[in-house]
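All protein chains but one are shown at their positions in the complex.
In order of appearance the chains are A, B, C, D and E, and numbering begins at 1 in each one.
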Amino acid sequence: MWIYEKKLEHPVNIKNKDLRMAKFLVTQYGGPDGELSAAIRYLTQRYTMPTGKAKALLTDIGTEELAHVEIICAMIYQMTKDATPDELKDAGLGGHYAQHDNALFPTDANGVPWTSAYIQATGDPVTDLHEDMAAEQKARTTYEHLIDLTDDVDVKEVLKFLWAREVVHYQRFGEALVNVYEYIDSKKIFDMKR
Amino acid sequence: MWIYEKKLEHPVNIKNKDLRMAKFLVTQYGGPDGELSAAIRYLTQRYTMPTGKAKALLTDIGTEELAHVEIICAMIYQMTKDATPDELKDAGLGGHYAQHDNALFPTDANGVPWTSAYIQATGDPVTDLHEDMAAEQKARTTYEHLIDLTDDVDVKEVLKFLWAREVVHYQRFGEALVNVYEYIDSKKIFDMKR
Amino acid sequence: MWIYEKKLEHPVNIKNKDLRMAKFLVTQYGGPDGELSAAIRYLTQRYTMPTGKAKALLTDIGTEELAHVEIICAMIYQMTKDATPDELKDAGLGGHYAQHDNALFPTDANGVPWTSAYIQATGDPVTDLHEDMAAEQKARTTYEHLIDLTDDVDVKEVLKFLWAREVVHYQRFGEALVNVYEYIDSKKIFDMKR
Amino acid sequence: MWIYEKKLEHPVNIKNKDLRMAKFLVTQYGGPDGELSAAIRYLTQRYTMPTGKAKALLTDIGTEELAHVEIICAMIYQMTKDATPDELKDAGLGGHYAQHDNALFPTDANGVPWTSAYIQATGDPVTDLHEDMAAEQKARTTYEHLIDLTDDVDVKEVLKFLWAREVVHYQRFGEALVNVYEYIDSKKIFDMKR
Amino acid sequence: MWIYEKKLEHPVNIKNKDLRMAKFLVTQYGGPDGELSAAIRYLTQRYTMPTGKAKALLTDIGTEELAHVEIICAMIYQMTKDATPDELKDAGLGGHYAQHDNALFPTDANGVPWTSAYIQATGDPVTDLHEDMAAEQKARTTYEHLIDLTDDVDVKEVLKFLWAREVVHYQRFGEALVNVYEYIDSKKIFDMKR
Partner (left out) sequence: MWIYEKKLEHPVNIKNKDLRMAKFLVTQYGGPDGELSAAIRYLTQRYTMPTGKAKALLTDIGTEELAHVEIICAMIYQMTKDATPDELKDAGLGGHYAQHDNALFPTDANGVPWTSAYIQATGDPVTDLHEDMAAEQKARTTYEHLIDLTDDVDVKEVLKFLWAREVVHYQRFGEALVNVYEYIDSKKIFDMKR
């Protein structure tokens, strides 16, 4: 279970309204390679990991991704909270206003709802860790694209923090993959049935 | 942010493999009225609640629903973890085995991936709390259906716990709705613009 | 069965082309909280209502929501029917033109196709009526957002009519809920099986 | 607008519970080529038809398809209404019971929610009428498959009625296509702009 | 199986960047009536065609539609490949940049992912050929809309080539339908079982 602590993993203090950027940033909430995808993917996969180390890592990173969901939400909320309907309309967010006012909603940057088709859990730890390493690369790339799309230093600073975390996660999933390979070797598991 | 505590909100000790029940129970993971829907709905909506009390309630219940996701996952994992491919086939889970082995995956009972189309956040606190009260009724009803579908006392016991929590949440959302109405009255908000 | 009468429930006489508004308004056709969602939801749920009064109410309101679908379609059609491809492009409807010319199509404001994942029917009349009351609140809120997005008096007038109907429906679903609670009490239904 | 008349277009009197058949039959409610697809397709397309005759035909057939939705729902409801959870489980409807009890819900035979991706409206009357003729062929074929899947004479009788209506609709859309071609010829429309 | 030949079925030499047009054109990649829909539809349906001629035709046209997918991709790639993030943002492709940089991705013009719900295969050759003739009409219409949306002669020239191919395919599917009807007659297939 989780205990909520009323602070963000990383502070978010965005001073300027930036509605167009909010429209793009939402992909890291509910888009294919966003933080919600990451959190649900890792917290789902952990049950079938063969080692305590891998289980713990997926739990840790999955929990951290929940915190990243919260950071992304805080960013979007700060960037949009005082916007008028006309401003939202001009930023291409008229449809969002019609359906959600200035509330958050987990979609990609085009307004497509999040689906668990974005993630996978196969029960094979080697495969799932490859999926996770690819997921971190995709998240890293998305942050790079987002950093390109803004000039706001407050926004960039948080995005760079999140970008750096994905790089660390990629590294840690690589270590977990080595751990799983060692476990398979140590168990003398020779999967001969096929 | 969230801190993970390595225990379940409620213990899960299922002694008997029950694959058919696992196939139904998964709807409370990734189905329309499941715990994932609940968690994401409440944690999404909280930003636009007008009172601290309502914000806090959505954060609390959203966090508890994450714990319920974990309980459901633990149940399914315990009910299926030693199943053979043939047993999964006979229980109508051959397709699940093909795609996920015995890993968990957030779908409804028919294997349809979770989508955020199941939830809503409108920015209107009165509306969102109505959505939440309806959501709790739907979750309650789903638990009643699930209780009907099993004779396993260990499974029933956990389902009854979760059922009871939904009843409590419904009540608390009702109180939050009163709180929001009072806030609106106290602010002398007369929405005259339309 | 239904008999078609060749008139609208409420007249629609929009004199000005307003393509951007048409793009937002379509959410009340094929969006999550639109009239199509409402009609299909109520006409689906009516079979499992326990009282004649509740069945009749769902049939009546479901039928009226079909008339509202028609009103929304008439509005959008009038707002767009003489638009050129260039005008559609400038209004963010180039994609719509490519796929549908100036035909109507049931999507949300972002072009996401309607899905029955937006609605629910649980077989529990108390739950389904909560779902319906929440649905009316969501539709009401969406109309308020849409009214904010236009200055056209002809459009506003129709939207206000539709808005008022949702308020009435909400009230009537509340009365049906009382009726269902009374029925349950009168039948001395004590659901003891669980 | 539509007036509801409290009778079915064709009587439905199914004497035997047949849960497996209900599971298949639901595709004519919420499946790709079902009655809901038909009704929404035709009532959507009618706005851009160039002749009064074609507009009227789409309105008429669309309205009749709403009546067919009601017939399919009545059939499924009669086939399932007294089923116990165990019976539903044995018929492969345990997942349906968990999510919907014995309520109706618009999905295909695998439980996949209806989506407007199944239909199209292009604004070109020749194209839309081809779409409609293909839709009627698909509906006809689905009814033939369903007739193969049951031995119940009461069910077969209604399915044959609905099958025959699709054959008639196909014919009438063919006539509308001729009407539209004649209109185009009579208007000396030579679309030279491309 | 297929052998790749490193040339396009029709040359693509687009000299001007045109980002807004790229946004619309993508519907012929991953939209409802695009080339991917066509290729997968025909290559899926061919197995249940009753005559060698119909099987061969679906294989041929399906294979040609793969070449058309490649042409559309080449067009979009040439129209966008040197675009900066700011240019993409201004063309309404900021969301695309965030998620895909300037890579291609199979969606419709609104960014909705391709789904096989767009296509059908019923096992009835008469029905499937009607579906195919309708599909060609829809593709033709989409190309006409796209031709309206651009002034670039290089783009128009390729679109007209693709448009003409759809017209030919429509004709050929009509011939296949005659062939299938003749086959059914010659076999004295009288489907009397129903």
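What we mean here is this: a residue touches a chain if its C-beta (ideal position, glycine included) is under 8 Å from a C-beta of that chain, and two chains touch if they have at least 3 such contacts.
What you are looking at is a predicted structure, and each value in this text was computed from that prediction instead of being measured.
Partners of the chain left out, restricted to shown chains and counted across the full complex, are A, B, D, E.
Of the candidate positions D:Phe24, D:Tyr47, D:Tyr77 or D:Tyr97, contact with the unshown chain belongs to D:Phe24. The chain that is not drawn here is touched, among residues B:Leu36, B:Ile61, B:Ile76 or B:Val112, by B:Val112. Contact with the undisplayed chain is limited, among B:Phe24, B:Tyr97 or B:Tyr118, to B:Tyr97.
Residue E:Ala121 is the one among E:Ile14, E:Ala54, E:Ala91 or E:Ala121 that touches the chain missing from this view. Touching residues on chain B toward the chain that is not drawn are 85, 89, 92, 94-99, 101, 107, 110-113.
In the full complex, chain A touches the hidden chain at residues 32-33, 115, 117-118, 120, 122-124, 126-127, 130-131, 133-134, 137-138, 140-142, 144, 147-148, 160, 163, 193-194. Panel shows chain E; residues 1-5, 7-9, 30, 36, 40, 43-45, 47-48, 59-60, 63, 66-67, 69-70, 73, 77, 99-107, 113-117, 120-124, 128 of it touch the chain omitted from the view.
Just so we're on the same page, only the chains that are shown with their structure count from here on.
Considering every other chain in turn, the ones in contact with both chain A and chain C prove to be B, E.
Counting the residue numbers that touch the partner chain, chain A and chain B have more than half of them in common. Averaged C-alpha coordinates put the centre of chain C at 34 Å from the centre of chain E. Here the CA centre of chain C is 21 Å from the CA centre of chain D.
Rounded to whole angstrom, the centroid-to-centroid distance between chain B and chain E, based on C-alpha atoms, equals 41 Å.
Along chain B, residues 32-33, 115, 117, 120, 122-124, 141-142, 148 each make contact with two or more other chains. Taken as a contact graph, the chains fit none of the simple arrangements: neither line, ring, star nor complete graph.
The list of touching chain pairs reads A-B, A-C, A-E, B-C, B-D, C-D, C-E, D-E.
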